[in-house]
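Reading through the structure tokens given below for one structure.
All protein chains of the complex are present and in place, except for one that has been dropped.
We just call them A and B in the order they show up, numbering each chain from 1.
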Amino acid sequence: MSVSYTHLAFTIFGIVPLIGVLVLSFSSWTGLTQNVPFSGLDSWKSVLTDPGLPHALWITFLIMALSWLAQTPLSILIGVFIAGHQRYRAVLAVLFFIPLLLSQAAIAITYKMLLDPNFGLGASLGWGFLQQDWLGEGKLAIGVIIFVVSWQWIPFHSLIYQGGVRQIPTAMYEAAEIDGAGRVRKFFSITLPQLKYTIITSSTLMVVGSLTFFDLIWVLTAGGPADATRALAVDMYVRGFRSGLMGPASAIAVILVLLGLGLALLVRRLGGRDAAESQLEGI
Amino acid sequence: MKRRNFLSLTAGAAAATGLAEETACGNSGPADTTTGGGSGGGDAATYWFLSGPPGEPIRQGAVDRFNKANSGNQIKVTTFQNDTYKDKLKTAIGAGQAPSIIWGWGGGGLKSYVDAGQVDDLTDWFAQNAAVKNKLFPASFGPATVDGKIYAMPAETVQPIIVLYNKEAFEKAGVAAPPQTWSELMSILPKFNDKGIAPFSLAGQSRWTNMMWLEMLFDRIGGPEVFNNAYDGQKDAWSNPAALDALGKIQELINAKGFVKGFSSVTADSNADQALLYRGKAAMELHGSWSYGIIKSDGGNFIKDGKLGFASFPAVDGGKGDPTNVYGNAGQFLSISSKATDKQKETAKKFFASMLDDTEQQGWIDSGGVPIVQGSNAKLASSPDKDFLNFIYDVSSKAKNFGQSWDQALSPSSAETLLQNISKLFQLQISPQQFATNMNATIGK
Partner (left out) sequence: MTIVLDSREAGKAAHAAPSSNGRRPRWMQYNWLGGLAGWLWLVIVLVPIYWIVITSFKLQTDYFSTNPLVPPSSPTLENYRFVLENHFVRYFFNSVIVTLGAVVPAVVVSFMAAYAIVRGSAVSRFIRTVNAVFLMGLAIPLQAVIIPVYLLIIKLQMYDSLGAIILPSIAFAIPLSVLVLSNFIRDIPKELFESMRMDGATEWGTLWRLALPLTRPALVTVTIYQGLQVWNGFLLPLILTQSPERRVLPLALTAFQGQYNINIPAVLASVMLTTLPILVLYVVGRRQMLSGLTAGFGK
């Protein structure tokens, strides 16, 4: 019952456009005409032989991996910390929440201004290390993107972990204390394993979310300097909307969808469920 | 199972493409008053343009006066912010829902609309309405023309690229006047740097700002034909010795600390580059003439106190290009959607004939711009900005060649490649030779 309604809504706005994209990837549409001229495999050939593709894949992977690496440990640490019931920690949790509420455009404007080498933070405080060519140097620009992503999303993931930590029965800690376990050992032998499913949930959101990461990169660097932050979604947008090459752009969209599918399956497998799934669900 | 999947896939594909066709067909009929986009919506012609100061109130005013004077022909306006406008327009055109009047930049973008059959040929209309055509700068028709036919009505103001400078910074560094030649330009760099003033401000993150340097240098060294050859698709046109010379000169300028430190992180949309100039952190800037308006509104008393100077781009010793040549925007360009109804087209043409009346001209002059109307300099004398406006009028009207911004002249896909390579060139990631090779690869595509 419910499945069919969901399915209907999703089919109309999710799958039909997706098929449209697949069709377009075999065309040389410019996005400006109403008839779509088909050109066979031309778009695919041009995309797959373009050195820009492996580069965009690499940047996408880099942003995905680095933002996961940056966010996960910090989110867990902060999540554990604000899970304490002290009042000031509740206040902290409120303050942490604010970046989540800002739109990508607002965040990008804020950081562009703060990172300006002449009128930004570095110039204001007179701290030389803050006066870098933040958006003008490839590696720094990637770093900036990772940082800004973390700035916005760590609070959210911390909240998830805070919820996760509070679910862990205190009895388990008491038992471990009786065994003489220290704080570090308790963290690694109880907290972390107990957070397994929370980690999976949070990682799914992070990893899959990073694939379609577009707005922030676009307003912050537009894929630049040169092509240093040109991730797949940005590459697709530039080709499609800026260059008017809807065929190749659609081919990249198809690649993105396949990547997302692969990742989702991978995350599930890492969760260790697939093997036992059929039996479990056969009740 | 397999078979069913396949069937549903093809059915879906058919539905997706069928949709596109249907919306296209349904467009001319009267039934589409309920569909969205532009061309529908009954009799009124639709007109989308950019929001925000200084242009929006002037554009709106022109429409209001037209609507008041022509009760039988109404124009409905929707405004968008710069970047969002381009996306919105592209989607609308692709879906056959373009506004009746398409506000744009001419050149390569216009050509892509022409190739897609989306805009009407106005050549005959201009022939019948010679008064409308003769009123405007002849140079403004360049970007409106594709393969010898006129597809757009030039409008608004002319915006050449000029050198703006801070007189106070010049005094501090002991430099008397802006450089007349390239060698002079290179020789005064240390004087500014010694005083802790960057010689040139540059919003390098925005890429098209860097491009203005190349436009001017290419022209000064080899004349307009260097770029025009590339534009016309001549093989290896970017390897022209004049081009390589210009590309090398830019990298020399960067190496000689000609630009503000960290220029690749400075963004044009925040106007931090103009701020560098009026705050005295940089002595000069090469920019479009519209930056005068920005400095006027953001820079406090900078202009009032007479601290802003302006000059033409210096000549290059031994260069072939005429030193009066200039690049920039020759105007804005309004086209008529081929999907509009006859009534809407009629309204649009009437509106074109009414454009740039005295009130509108005055509006542009008050905003710090020069309307693309012949003899509009007669109106400049009463403006508080008359020195600047007369300078712009002279630069634009006396130019032997008024070239169009490269990114607007080229096809959208070549423009994107160009901007990317310019970004790399300015970061010294690629040599002039590599730049030429990369750009030669786009020729003929």
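FYI, a contact is a pair of C-beta atoms (placed from the backbone, for glycine too) under 8 Å apart; a residue touches a chain by one contact, two chains touch by 3 or more.
Everything numeric in this text was worked out from a predicted model, so none of it was measured.
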{"item": "Of B:150, B:253 or B:272, the residue in touch with the unshown chain", "value": "B:272"}
{"item": "Residues of chain B (touch criterion as defined above) contacting the omitted chain", "value": "16, 19-20, 22-23, 34-37, 50-56, 78, 80-84, 87-88, 91, 94-95, 97, 269-272, 275, 278-279, 290-291, 293-294, 297-300"}
{"item": "Missing-partner contacts on chain A, residue numbers", "value": "1-3, 5-7, 9-18, 20-21, 31, 74, 77-78, 80-82, 84, 89-90, 92-106, 109-111, 113-114, 119-121, 123-125, 151, 154-156, 159-160, 162-164, 166-169, 171-172, 174-175, 177-180, 183, 197, 200-201, 204-205, 208-209, 211-212, 214-215, 233, 236-237, 240-241, 246, 249-250, 252-253, 256-261, 263-265, 268, 271, 273, 277-278, 280-283"}
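Criterion: only the chains that are shown with their structure count from here on.
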{"item": "Centre-of-Cα separation between chain B and chain A, whole angstrom", "value": "35"}
{"item": "Of chain A, residues touching chain B in the complex", "value": "15-17, 19-20, 22-23, 30-36, 109, 112-113, 115-119, 131-137, 221, 224-227, 238-239, 241-245"}
{"item": "Interface residues, chain B side, partner chain A - complex", "value": "9, 12-13, 15-17, 20-21, 23-24, 86-87, 90, 93-96, 112-113, 115-118, 204-205, 207, 260-267, 270, 272, 275-276, 281, 411-413, 415-416, 420-421, 423-424, 427, 429"}
